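Only one protein chain is missing from this complex, and each of the others stays in its spot.
As written, the chain order gives the labels A, B, C and D, with residue 1 at the start of each chain.
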Amino acid sequence: MTTLLSLVVALLLLWLALWTVVARDAFVAVAGFVVYGLLLSLVWVRLAGIDVALTEAAIGGGLTGALLLGAVGRLRGTEAAAAAERSGAGTRAFAALLSLGVTMVLALCVLALPEPAPTLAPQAADNLPATGVGNPITGVLLAFRALDTLLEAIVLVIALLAVWSLAPDRFWGGRPGPRYAADPDGVLSYLARVLPPIGIVVGLYLFWAGADHPGGKFQSATILAAMWLLVQMAGLGDAPRIDGRWLRTGIVVGPLAFVAVGLLGAWQAGAFLGFADGWAKPMIVVIELALLPTLVLVLALLLNGAPARNSGKMPAGDGGR
Amino acid sequence: MALSTGTHAGALLAAAVLLPFVGMLLGVLLGGRQVQRVALACMPLGLALALGITVAWLREGQTLVYLLGGWAPPLGIALRADGLAVAMLLAVAAVVCGIGMYARADFATPPDVRESRAAFSYWLLLMAVWGALNLVFVSGDLFTLYVALELLTFAGVPLVCLAGSGETLRAALRYMLFALCGSVLYLLGAVLLYGGYGTLDIPLLAGAVQPGAIARTALALMTAGLLAKTALFPLHIWLPPAHGGAPAAASAVLSALVIKGSWFLVLRLWLDVMPGVVTWASAQLLAGLGATAIVVGSVVALRQERLKLLVAYSTVAQIGYLFLMFPLAFDATGNVLVHGAASTGGLLQAVSHATAKAAMFMAAGLVYAALGHDRIADLAGIARALPVTVLAFVLAGIALMGVVPSGAYLAKKLLLDAADGSGQWWWTIVLQGGAAFTAAYVVLVLGSALRRRSAALMQVKRVSRLAEFAALLLAVGSLALALAALGPLPGHLVSNPLAPKELAMTLLVLVGGALLALGLSRAPLLAAPRPAAAAPAGRLRQAALALGIACEQADRLVRRWSFASIGLLTLAALFGALLLVGRAT
Amino acid sequence: MSVVLDVFSIVAIVAGLVFFLAGTVGLLRFPDAYTRLHALTKADNLGVALLVTGLLPQMDGLLAALKLLLVWLLLMLSSAAVSQLIAHSARRRECGE
Amino acid sequence: MSEFLLSAAAFVVLMVAVGLVRVARGPSRAERMMAAQLLGSGAIGALLLFGAASGERAMFDVALTLALLSAFASIAFVKFALRQDEKVADDDATEGRR
Partner (left out) sequence: MNVETLFALCACALVGIGLYGLIVQPHPLRKLVAFNIMGSGVFVLFGALAKRGAAAGMAADPVPQALLITAIVVAFAATAVTVAVLLRLIESTATASLANEPPSGE
């Protein structure tokens, strides 16, 4: 039965991917991709990766989907022009052949994988007690490979700087995106009042659970960011000015605290990003707590995009309807 | 928990990676005018750190290692600095300092605003590029390297379109999408390696990897992906418009530094991770692409009308140079790539290219700033108006050419020796011919700049002395590299730089360059060609023009998206095939 | 006792499945956006509601049961709101034409 | 019991998979949106069944996250894309005829 379930999911996934790639309309492709993201969470569950499934459900399906949908809404007829540049049948056939070749070679590699599979699971299990956390993935992310996690926070900050740097000069320091007017239907406003409290509770629960069970700061931050964006979309709140002091502080507090804890480790335990005996768990909690606001802000602001208006005033013709 | 955290000086490596990032974060926090101050304060600190690492490396005489958190690989991550990494760390720190000096004038926050977009973004992104590069050089883990590569891309893309014009935005988008394609292929290779060997640590992998399906596929995919990010011909789809359209201070970063990150990673993969998987034929292919890049890039560069585009296309050619070392480092008896004269030569080339190319872009930017344009045909009189800038350009050109006293000269010498030693005479031709091409565009620009101008030169803007000085400093640094490199290198390489043979060689390169410039430039080089001289050369000039146009068309064809992306996959397939069958000779 | 609970679960879950089936068939076969929406909400609300009802007796702890209820509540909220927004937009589209 | 739950999960996935035809056919963006919504509910239902079958309670957390975020994506859908529907009604009409 489980095999059948996996088979159905795998076939569905392939069908959706193919269809997303060849669909004529960009909107259709993005809609397909959102569904694809939902389905991927099922794949992760089948592959015993609950933490990954949580991340995928939050980021892959939710945030990426919203980001792409927002982009589709602003394509403004560039699609028709792009359709004229469609490559010829020969190119398409050749591309298909090459892609098929890559797939075949990869499949051969998969079948040639060594048996038994090499794994770091025993080593992770042996060293996990030293970190004081119960969830091995949290252990990997914040102790064994803490550098990756620090870099990841830095990647997000740099991506945000990159997005901001695209603003027209006159809007620098202003707010991103259109200001949405409160929805006259009332439905959205209602949802934006009811959903965020639940979202915050769930987000904080996942944050708290992350030390010993699947979950953690990323998944939690994504949910919180989504709730904030929801409030913005319903017109109940506005996107922040990008030169706000509290905003800038929030953006850097996570990685800076991470570095500070790392330096503390260098002093106490003799290794940057190391933990002295017994200090691992509290230090990990400090890092996660500091990273949470950073991740929430950066994830939400990445969706908001480059500053596009000065504070208060609505740019002509682009106010929320 | 492991008690040892590696060698004594290892902590310096972590500091070198963190310093630019912390600087960037502090810049975000403080904002406004402080951003530039923080960045400029980081630069001497970073240079001091790089010097400290060099001294420590020389003193310890072995690879510096630092285990982060005290966790040993394969579970943990190690930072490592061998000779390659130390040299690159130092070079990048020096170039960043030079660029910082130069950019103070261009990216100062205007007095009437609290914070400006361009200044804020530029300084922070410069820090980000620096940190990412340091990470690329010292990281010993393939996944951390993936994150570092992405960091480099995210910081590089906005630098391309800092000016915000439509053309640069298009270039940035091409760059982004193509680079993403490349990094996914890299990650795919890393994933396969983990599946096969259960670790991503470079030395552990090097010990475990066997030439088999998994290693070959991984190497082919990763190489192709990294070449896309390095913009080696024919994957340079994004480079010319991106490097030609960005502000000069950003172009210098992109051209001198950013592409070195992925190039360095190719070097690491081939030389340190999978030297035994590499085959003679695949190394030949890699260098063959390099040779094609030199010819096409140089010819198209000579046909440009704008100075910055000329410099951008010369980067396409110079990238080709950086890949010539691979077949020369191949040890045919052991079927393995080895560290040696060739890899040292390649490294030296990269370092001298980084310094010289930064200087060249700076000089081009200064010319643009002073004249309000950079049309090569209208440069007359600029040598008199901006002597220091023109001198910097010429010195940088000489450094790139590899004539007598420069670092590139030493590099060329090392590579020529390696080519002789392994009997690969064809790379000797490429190495010497490439120098003539470089000479050609220096001659071209100089010919135009030295011309006397009838009317007085109109300067749109006074250029900053400090910026001119920075360009000159980097150019001189590139020349002086020979002296710095002499320490660790065998002395016979520069036994007699002024011997008649060497001088004749230099002269030959210059004359060859002048002839190429005469033949290939779009506009006739001499303002009023004397009919007597023009007549016999007429047919040659026709042939050269035809070649130029053919190269230009090839370049345009190759830089179409469908062609470039198919080329990317085809290259991956070719590498895969050559890794499989190429165990000959 | 446990047999009774199991039977209850099975009955409820099968009923939920029937609603999923009905929703899918409706989405495919019904003629226009409004009727399709009608079919969809049946699958969304009743289908998941019955699944949750069926699963509740199988839960061993309060937290798990709470989570189940919360999932259902969230789905109800979002599906109701989103359906209305979709219907609204479909209506506006028709009027516009 | 767990075998039954797994079968039920497979059935739900199969059902919503069939419903996906609606995403493909459209004709309007609203219909595609509905099909996406159905698949979201299906995925959540399958996760619940699966979680109950395997005893891995963390799967409920995945279902919770999915419920929250798919609501968010749906609203983004309405906010960004459906509004466009009115503007590109002609495009959709031609598409419907295809």
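As a working rule, contacts are C-beta pairs under 8 Å (C-beta built on N, C-alpha and C of every residue); 3 or more make two chains touch, one makes a residue touch a chain.
Remember, it's a predicted structure, so these values are computed and weren't measured experimentally.
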{"item": "Partner chains on view for the chain not depicted", "value": "A, B"}
{"item": "From A:Leu7, A:Ala181 or A:Val201, residue that would touch the chain that is not displayed", "value": "A:Leu7"}
{"item": "Options B:Ala9, B:Ala103, B:Leu124 or B:Leu187, residue touching the unrepresented chain", "value": "B:Leu187"}
{"item": "Residue of A:Val35, A:Ala162 or A:Leu188 touching the missing chain in the full complex", "value": "A:Ala162"}
{"item": "Hidden partner interface residues of subunit B, rising order", "value": "75, 143, 146-147, 150, 153-154, 157-158, 161, 164-167, 169-170, 172-174, 176-177, 180-181, 184, 187-188, 191, 194-195, 198, 241, 304-306, 309, 522, 552, 556, 559-562, 565-566, 569"}
{"item": "Touch residues of subunit A, complete complex, unshown partner", "value": "2-3, 6-7, 10, 13-14, 17-18, 20-22, 26, 29-30, 33, 36, 40, 43-44, 46-49, 51-52, 55-56, 59-60, 63-64, 67-68, 70-72, 74-76, 78-79, 81-83, 85-87, 91-92, 95-96, 98-100, 102-104, 106-107, 110-111, 113, 117-122, 124-126, 136-137, 139-141, 144-145, 148-149, 152, 155-156, 159, 162-163, 166, 218, 299, 302-303, 305-306"}
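Following the convention adopted for this analysis, only the chains that are shown with their structure count from here on.
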{"item": "Subunit B-subunit D separation of Cα centroids, rounded to whole Å", "value": "48"}
{"item": "Interchain centroid distance [CA atoms averaged], subunit A/subunit D, Å", "value": "20"}
{"item": "Residue numbers of subunit D (touch at least two other chains)", "value": "33, 35, 61, 64, 68, 70-71, 75, 77-78, 83"}
{"item": "For subunit C, residues contacting two or more additional chains", "value": "70, 74, 77-78, 81, 85"}
{"item": "Partner subunit B, residues of subunit A touching it in the complex", "value": "87, 91, 94-95, 98-99, 101-102, 105-106, 108-110, 112-114, 117-120, 123-124, 127, 130, 143-148, 151-152, 154-155, 157-159, 161-162, 164-169, 172-173, 243, 248-249, 251-252, 255-256, 259, 265-266, 269-275"}
{"item": "Residues of subunit C defined as touching subunit A within the complex", "value": "70, 73-74, 77-78, 81, 84-85, 88"}
{"item": "Subunit D - residues contacting subunit C, complex", "value": "1, 4-5, 8, 11-12, 15-16, 18-19, 21-22, 28, 30-31, 33-35, 37-38, 41-42, 44-45, 48-49, 52, 57, 60-61, 63-64, 67-68, 70-71, 74-75, 77-78, 82-83, 85-86, 89"}
